[in-house]
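Here you go, one structure.
Every protein chain except one is present and positioned as in the full complex.
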Amino acid sequence: MSRSDSAAAQVREYREEPRSYYGQPVVKEPVWSWEIPWYFFTGGLGGASAGLAYLAERTGNEPLARRAWLIALAGVTVSPALLISDLGVPRRFSNMLRMVKITSPMSIGSWILVISGTTTVISAVHATTGLLPRLARLAKPAAALAGLPLSTYTAALISQTAVPIWHEARRELPLVFASGAAASAGAAATALTPTRHAGPARRLAVLGALGELAAVQLMEKRLGGLADPYHREGVERYTRAARVLTALGAVAIAGPARRDRRAAVAGGALVLAGAVCERWSVFKAGALSARDPAYTVGPQRERIRTRRGRGASRRGTPDAASRPL
Amino acid sequence: MSEPLEINVWPGSYGAAAKPRMGFFTDTSICIGCKACEVACKEWNQIPASPQQGFTGHSYDNTVDLGADTWRHVAFIEQRKPVGLDSAGGSLVDAAALHQLIDETGLGTYQEGDGLRWLMASDVCKHCTNAACLEVCPTGALFRTEFDTVVVQEDVCNGCGYCVPACPFGVLDQREEDGRVWKCTLCYDRLKDDKEPACAQACPTNSIQFGELTDLRERADRRLNKLTEAGAEHAQLYLAGDEDGIGGAGAFFLLLDEPEVYGLPPDPVDTTDDLGSIWGAAGIAAAALAGGLLAAFARGRP
Partner (left out) sequence: MGSNMAEQHPVGFQWVIEAKERGARVMHVDPRFTRTSAMADLHAPIRPGTDIAFLGGVINYILQGQREFGDYVRHYTNARVIIKPEFRDTEDLDGIFSGFVPEDRAYMVSSWGYAGTDGELTAGKKEQTGDVSGDASHGAHGMKLERGDPPEEDWTLQDPNCVFQILKRHYARYTPELVEQITGVKRERFLEIAETLCANSGRERTGAICYAVGWTHHTTGVQIIRAASIVQLLLGNIGRPGGGILALRGHANIQGSTDIPTLYDILPGYIPMPHPDSEDDFDRFVELNGPDTGAWGDLKSYAASMLKAWWGDAATPANGFAYHYLPRVDGDHSHYPMMLRMLDRKTTGFIVMGQNPVVGSANSKLQRRALANLDWLVVRDTVEIETAAFWYDSPDIESGEMRTEEIGTEVFFLPAAAHTEKDGSFTNTQRLLQWHFKAVEPREDCRSELWFAYHLGRRIRAKLASSIDPKDRPILDLTWDYPTRGPHEEPDAEAVLQEINGRHADGSFVSRYQELRDDGSTTCGSWIHAGVYADGVNQAARKKPHTEQNWIAPNWGWAWPGNRHILYNRASADPDGRPWSQRKRYVWWSEEEGRWHSLGDAPDFEPDKAPGYQPPEGAKGMEAIKGSSPFILHPDGLGWLYAAQGLVDGPLPTHYEPQESPVRNRLYGQQANPTRQEFHRPENPYNPSAGQPGAEVFPFVLGTYRLTEHHTAGGMSRTVAHLAELQPELFCEVSPQLAAERGLEHGGWATIVSSRAAIEARVMVTERVVPLRVDDRIVHQVGLPYHWGRKGLVTGDSANELLPLVLDKNVHISEYKVSTCDIRPGRRPRGPALARFVADYRRRAGLEPS
């Protein structure tokens, strides 16, 4: 390499990609710590389990109902604990309940969590001890209903950010989370309930798992190039694990678990692990997409180019917005 | 599409107490990168500093970005003027080839100073008309003042961190030690005393101009015309109107290049723009879940 060659190479190397500021992110990645993906998972698990429990009870499947209520109870009690732990200062959680704010899925979510939490606790108490029968009569359907948005509002929550691959997947993410919730609720109940009583749980698990796999597929397809973060280093292993575990678990539940309790436990665990991994995959991929300015700037430029976006209000260079990247 | 969903919108929300909308016009074409604004802001607001963070190599920028501890941030961009990238049609490969050519002809070792441009720009919270941060805040810690600026009340903020990824400009961040988020208040305390914000007051060249937004926009238009006449090709006003995804900004900028060069988004949108579809999708998903649950029980009762 001649000297001028290597100089030119150096120039090229150290000169930053001109379309970003030293590769610095344009938007901030979420500051949430490990609690939050777990919270997505427990929220979904608890929410869908309440529905499962309620329907089981309505269909007279007591063993399933009792277990599902307990699972729901676990879900809705661990969830706030995780949330509060993420906030750092427990007392600060109360500020969430200062207002109801439709523009803030977190605000709505907090109320859902409160409602679903309270009703699920009552339901579970009644299901296991028979106490509070009058309250439980109201609480149980309420818990089942509240469980539905509890499982999906978290998707709304993260879509309602500037994190590119979350916001762009705002239509599909709730489906991913809902099916993940169904799968985990089904899986947990499958694992804990005698095979005989676990039919609906198994079906829910399998349906959920299939739904989850399909929803993720759909999401990636819609995201197009933006789906790339799901397959980048550090995320890929969660994405892959989520799929493999979910699929394997679903197969186990659909097949041997119908008879074999051990297969049911294993299948349930696999699907649960798959759902956890899926949340982590979403969480990590989102952070990565926020970190890399290309995922922010690229789609925005594209929006402007295709006139789908208005673009920042700009004067002076009308043609600038349509210049190629 | 959708109007901000706040029930009561400024100035109506303040009634007679509403003040004219105040803001910043940051004219980066006369910024000398002295960072007085950064320091004045930190001094006034008693923001902690982190001298130990080390050398970044990002030209003269060692504070990197806006965040909990940097509410004004001065960006430094070293660029070649038309000699380089632009005349090469924007392709890095072409540009590199061009530079090599310059090197080979001996020009490369000879006064490329003329081909250089060093952009400096002081960034700040945009005080958006439709502020995603404010809209997603579950506690109401973020609120709109009578000056139509967006401020965090530190005693209400519970550190949920939601506003952090919600801001399309990456302005807000959490302070690690206390978990709460911090950002420019447009010197709410000073405004209430009829004082100019600290950063604007410190700016020696008037690159940061503070005032009523309507005045500032007029001033900016005049300035842009002048620069464009003088041949500044990519000079542009960024966020100077209302017709964008954030419905306009209280702090807008005169840039000499594309926004992303400064780390700014070319098409920022307030995420609540899509609120309807987001809630809609969540509802559909919840319904689907209900459907799934029912389906699970549809076949064979035990």
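Chains: A and B, in written order; residue numbering restarts at 1 for each.
Going forward, a contact is a pair of C-beta atoms (placed from the backbone, for glycine too) under 8 Å apart; a residue touches a chain by one contact, two chains touch by 3 or more.
Remember, it's a predicted structure, so these values are computed and weren't measured experimentally.
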Handout entry: Touching residue (missing chain; options B:C34, B:V156 or B:A232)
Key = B:C34
Handout entry: Absent-chain interface as seen on chain B, which is shown
Key = 30, 32-36, 38-39, 42-43, 48-57, 59-60, 62-63, 78, 80, 103, 106, 108-114, 116-120, 204-206
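Convention: only the chains that are shown with their structure count from here on.
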Problem - Of all residues in chain B, those that touch chain A in their complex - result: 4-6, 56, 58, 61, 64-65, 67, 75, 77, 79, 85, 90, 92, 96, 99-100, 103-104, 108, 132, 135-141, 156-162, 164-174, 179, 221, 224, 227-228, 233-245, 248-249, 252, 258-269, 271-272, 274-275, 277-279, 281-290, 292-297, 299-302
Completion exercise
Within their complex, chain A touches chain B through residues 4-5, 7-8, 11-12, 17-22, 24-32, 48, 51-52, 55-56, 59-61, 86-89, 92-96, 98-99, 101-107, 109-110, 148-149, 151-153, 155-157, 159-163, 167, 170-175, 177-179, 181-182, 186, 196-197, 199-201, 203-204, 207-208, 211, 286, 290, 293, 296-297, 300-301, 303-304, 309-317, 320-321, 323-324
